[in-house]
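Note that one protein chain is taken out, while the other chains of the complex remain in position.
We just call them A, B and C in the order they show up, numbering each chain from 1.
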Amino acid sequence: MTVETILFYVFGTLAVVSALGMVLNIRNTVASAMNLVVTMVSLAAIYLLLEAYLVAVIQIMVYGGAIVVLFLFVVMLLNLSTDEFPPGKQRVVKLAVAIACVAILTQVVIALDRDPLLAAQPGAVPEGFGGYRQVGLSLYTDYVLLVEMASLLLLAAIVGALILAKRKID
Amino acid sequence: MVPLNHVIALSAILFTIGVIGVATRRNLIVMLMSIELMLNAANLAFVGFNRIWSQVEGTPTIDGQIFVLMVITVAAAEVAVGLGILLSMFRNRDSVNVEEVNLLKW
Amino acid sequence: MPIEPIAKILFIVVVMVVGIAPLITWIERKQSAVMQDRIGANRADLAGITILGLLHPAADVIKLMTKEDVVPDGANRVLHLLSPLIAAVPAIIAFAIIPFGGVYQFGDTTLNLVGADIDWGLLYIFAIGSIAAYGTILAGWSSNNNWSMLGGLRASAQMISYEVVMGLTVVGVFMVFETLRLTDMAIAQDTSFRIFGFLNLYFGVDGWWIEHIRLPAWGIFYQPLGFLMFLTAIMAENKRPPFDIPEGESEIIAGYHLEYSGMRFGLFFMSEFIGIIIIAALTATIFLGGWVVPYWSTADIIDLISPFMGVGFATGFCILIHFSTFLLKVFFMIWVQMLLRWSLPRFRYDQVMSLCWKILLPLSIANIFVTGFILLLVKG
Partner (left out) sequence: MVDFGTESDLLRWIPLLPLLVAIHHGVSIGVLRRPTPPRVAAVFSCAAVLLSFVLSCIAFRDLLALPADSRVLIDDVYTWIGAGIGSSAISAEVSFRLDPLSAVMILIVTFVGSMIHIYSIGYMEDDHRDDRGTQRFFCYLNLFTFSMLVLVLGDNLVLMFLGWEGVGLCSYLLIGFWYSDSWNAYCGSKAFIVNRIGDFGFLIGILLLFGALSETGHPAISFAGIEEHFDGIVGMTVAVPEWMPFGPEWKLVNVIALCFFLGACGKSAQIPLYVWLPDAMAGPTPVSALIHAATMVTAGVYMVCRLSFLYAAAPEVSAVIAWTGAITALVAATIAITQNDIKKVLAYSTVSQLGYMFMAAGCGGYTAAIFHLGTHAFFKALLFLAAGAVILAMHHEQDMQKMGGLWHRLRMTRVVFFAGVYAIAGFPPFSGFFSKDEILVAVWVSDVPGHMWLYGIGMATAGMTAFYMFRLWFLTFCGECRAPNGVRNQIEDPNGFVLNPLWVLAFFSVVAGMAGLPQVWGDIIGIEESNSLANFLKPALVAGEPHLIEHSTELWMAASAVGIALAGTALAWLFYIRKPGVPGWLAEHLSGFYRTLLNKYYVDEFYDAVIVRPLVAVSDRVLYRFIDVRLIDGIGANGTARGIRAIAADGLKYAQSGLTQSYVLFMIVGAVAIVGYLLR
């Protein structure tokens, strides 16, 4: 039980608990958002443990810093503090969801014990693994097309969001 | 370091929670958040696998994390557009209850 | 237990946070007094002794400590109590990566005067900054008060926007120094460059003056535009005047911390001032060469001293010089911010936004392109 392992379990539990808090909290959207932030941050910590440094930082910056803030912004803008609607009559849906979730989990369990490699201890990582240098190099050599596509996507998203949010197209 | 299957299990649990959120909550904002959660679960799996296969016969590979970055990009775009939709929906319906957005049906 | 980290943490908390932050409140008052032609803070006295009003910070602390801590009705209690901490803690832990000095060799032990010498230091700063936004936003939302709400809204919009710009403005510096590690940045600036070197490079001109007319290789000389924009962005990130629209007293009484009192208000207060220090330290490290003494590199210092006193003493002396240089630069930057804070009026909300998206963003991107172009020219 090394320190890393302990930290992993701690953050994992934190992530799960906060995720549950986000989903099950039906009174307070802002609380849900804050729970989401906790999930994100603890996931970032787990990324650190997995030695994906850049990804961890990006995770905090984008998810923690931008996306959830956007959620909060919208919640506050629309003043949707207490939101939940009278519980619908979709017992069937809930049941089906429960079954589906069980199915997913069982599938994962089955898939996990197929491959012995997954149970093994991961070996050492190469020098500078997950640092911004390696990622950057890989991004701008092998995946440069991907970068271009991402930029296009973002442009489209900006325009779309603008058009959608404008009260009147003039 | 923990073996990979714990990481994958964690990501599976998070994903399932996200599924529950998307499928049961009727508040559009929370649904979007849950989608984010599912994406993050996928990211976690990516990073975990990348941790295992951090090098392929000697040459370090980072592909998993690249994909995570791409997923994050897509997530950002998706949130921007999704919230835009939500805003316009709120303007028209004065609510963010997805069940009130049901014009398109038989 | 290792002694070094604890020492560093203690230093940061005691000196920087508890020590300097209150001092800055005094500086601010004095600055305003000077600029408004007043005598300024000089009333607080201990048995008639007013050390230039230096007792005021202490008095403030006592006052804040002893005040009642109010949570308004209908407020979300948990978040309301939590948000000041969320605001303050990131500001404090941001110190972890500020290099107060270089890397020094004592025989076989190396001393690195930085809390955590991580490879992606600046990204860490950005991450911290993005977390810090929550304090404000939640404070605004959880107070169950329309003014606070508006403040929170403004804060969220403003901070998201300026994070983007802040990130983009320093990319130029990354490109120049080819690192994100602040320590390396400072070390990289511990030299100087020929102003007219390009004449030699491209036009073959040469002469003693080309060799001897030099500038310290500081970020501000490599990236003047970047420096200005970064300063603007990070000051806006700190919600200080002239960017204090989230708490514009004249519009939305006190904005997000309207409903706060006592030490919780004090925490917001503190976090702003700590923010000032962080800004000063960052700009000093990135653009003003951190602990570097211009034209007098570490090696030179040690070579100068060691013949008389031995290398160990020389290194210690070096540390002293460097640390004081760093403090000097930090205080200079703090003074600059005070100057700005007291000379500029508050922007209007839309002005802030358009400044960010319509001016700074394009400029910073252009800056990146130009930098890359020049780097291509110089380094090939």
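The rule is simple: a contact is a pair of C-beta atoms (placed from the backbone, for glycine too) under 8 Å apart; a residue touches a chain by one contact, two chains touch by 3 or more.
Please read these numbers as outputs of a predicted model, since none were measured by experiment.
Q: Report, in label order, the displayed chains that the undisplayed chain touches.
A: A, B
Q: Just name the one of A:48, A:61, A:97 or A:135 that touches the chain not displayed here.
A: The missing chain is touched by A:97.
Q: Looking at B:11, B:24 or B:61, which residue reaches the missing chain?
A: Among B:11, B:24 or B:61, only B:24 touches the chain that is not shown.
Q: I need the residue numbers on chain A that touch the omitted chain, in ascending order.
A: On the chain A side, contact with the omitted chain comes from 90, 93, 96-97, 100, 103-104, 107, 110-111.
Q: If the hidden chain were put back, which residues of chain B would touch it?
A: Residues in contact with the chain left out: 19, 22-24, 26, 31, 98-99, 101-106.
Basically, only the chains that are shown with their structure count from here on.
Q: Make each chain a node and each touching pair an edge, then name the shape: line, ring, star, complete, other.
A: line
Q: So what's the Cα centroid distance for chain A and chain C, whole Å?
A: Using C-alpha averages as centres, the distance is 30 Å.
Q: Please report how many Å separate the Cα centroid of chain B from that of chain C, as a whole number.
A: Measuring from centre to centre gives 35 Å for this pair.
Q: Return the distance between the CA-based centres of chain A and chain B, expressed in whole Å.
A: Comparing mean C-alpha positions, chain B is 5 Å from chain A.
Q: Send over the residues of chain C in touch with two or more other chains.
A: Counting only residues that touch two or more other chains, chain C contributes none.
Q: Of all residues in chain A, which are in touch with two or more distinct other chains?
A: Chain A, residues with two or more chain partners: 54, 66, 70, 75, 77.
Q: In their complex, what parts of chain B are in touch with chain A?
A: Spelled out, the residues of chain B in touch with chain A are 1-10, 12-21, 23-27, 29-30, 32-34, 36-37, 40, 43-44, 47-48, 50-52, 54-55, 60, 62-63, 65-66, 68-70, 72-81, 83-88, 90-91, 95-97, 99.
Q: So in the complex, which bits of chain A are touching chain B?
A: 2, 4-5, 8-9, 12, 15-16, 19-20, 22-23, 26, 29, 32-33, 36, 39-40, 43, 46-47, 49-52, 54-55, 58-59, 62-63, 66-67, 70-71, 74-75, 77-78, 80, 83-85, 88, 93-94, 97, 100-101, 104-105, 108-109, 112-113, 117-123, 125-126, 128-130, 134-135, 138-139, 143, 146, 150, 153-154, 156-158, 160-165, 167
Q: Which residues, counting only chain A, touch chain C once they are in their complex?
A: Going through chain A, the ones touching chain C are 28, 30-31, 34, 37, 41, 53-54, 57, 60-61, 64-66, 69-70, 72-73, 75-77, 79, 81, 131-132.
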